[in-house]
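Only one protein chain is missing; all other protein chains are in place.
Going by the order they are written in, the chains are A and B; count residues from 1 in each one.
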Amino acid sequence: MDDDRLKRLERRVRALEDEAEVRRIVAAYGPLVDAGDADGTAALWETDGVYDVDELVMRGQDEVRAMVRSRPHRAFIEGGCAHVVGPAHVRLHGDEAVAVCHSLMVVHRDGGFVVRRATANLWHLRRGADGWRVAARTSRVLDGRQEAPDLLRRGVRGEA
Amino acid sequence: MDDDRLKRLERRVRALEDEAEVRRIVAAYGPLVDAGDADGTAALWETDGVYDVDELVMRGQDEVRAMVRSRPHRAFIEGGCAHVVGPAHVRLHGDEAVAVCHSLMVVHRDGGFVVRRATANLWHLRRGADGWRVAARTSRVLDGRQEAPDLLRRGVRGEA
Partner (left out) sequence: MDDDRLKRLERRVRALEDEAEVRRIVAAYGPLVDAGDADGTAALWETDGVYDVDELVMRGQDEVRAMVRSRPHRAFIEGGCAHVVGPAHVRLHGDEAVAVCHSLMVVHRDGGFVVRRATANLWHLRRGADGWRVAARTSRVLDGRQEAPDLLRRGVRGEA
């Protein structure tokens, strides 16, 4: 019986650790991308993970890396830029997880700061040989297009 | 002795799970309300839970549901809108919890985004037959009115 109790506890603790790790990945994106850390940002994704933003679909770590190294992204950092992501709502399903959150892209402009974009984000994460990674992140700007509220609805329900 | 250690561990793990669930509820509000999911939003509250905002007091799930379905709220979604809530500071007291956080309501306007409202939020949650639910959420805009800082102070102290 004690062995059963231990096993149950081990499972519950592992689920809590998994959720903490998923949060860590989501919370790492903003600091990494605003630091211009292309390798660190790309490493959040699986080798062939997808990052699908309104105007751009990045397939694989190399394309994420290229975005962080791109001239437009570097210009944002040099001008002053904050990608504020989360807090995330997380649902675990064994070795997979769905997270959903808002993000705000805040940029420095004319001595002040403006919100350039408010975005809905749906994350699909998976546990693999190297731990948890992003299989797919889909982001849609909350400017009235129906896709953005749709992402939020699916995310809270844990549908990737 | 091992039985005592197991019991203590079970209690601690349950407290961590409770806190994670409280966070999940707080983190669900923004995505649900921006998705226009009236039933999902209402279900965060107890049947007779209260959502007390500056200009409106909603008593019970039906009134929360009606707010999400209201024409003004639908107009916000159609125009583009992000209710960014948290992160929350959480204190557990057995089957009750107090959470406190800021929220930002960001709306799409003239091709950009503006912060329409920055708000102080005090949440009182309870564990019932169906798990954790919101018994009361009180929100006051941070425009200088004394009630808003008062909510923040009470919240951090864990006073519902």
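Keep this in mind: contacts are C-beta pairs under 8 Å (C-beta built on N, C-alpha and C of every residue); 3 or more make two chains touch, one makes a residue touch a chain.
Predicted, not measured: the structure shown is a model, and the values here were computed from it.
Of the options A:62, A:78, A:95 or A:159, the residue whose C-beta touches the omitted chain is A:78. As for the chain not pictured, it touches subunit B at residues 2, 5-6, 9, 12-13, 16, 19, 86-90, 100-102, 104, 114-120, 141-145, 148-150, 152-153, 155-156. Residues of subunit A in contact with the chain left out of this view: 2-3, 6, 9-10, 13, 16-17, 20, 23-24, 26-28, 30-32, 34-37, 40, 77-88, 104, 106, 108, 112-115.
Keep this in mind: only the chains that are shown with their structure count from here on.
With centres taken as mean Cα positions, subunit B sits 22 Å from subunit A.
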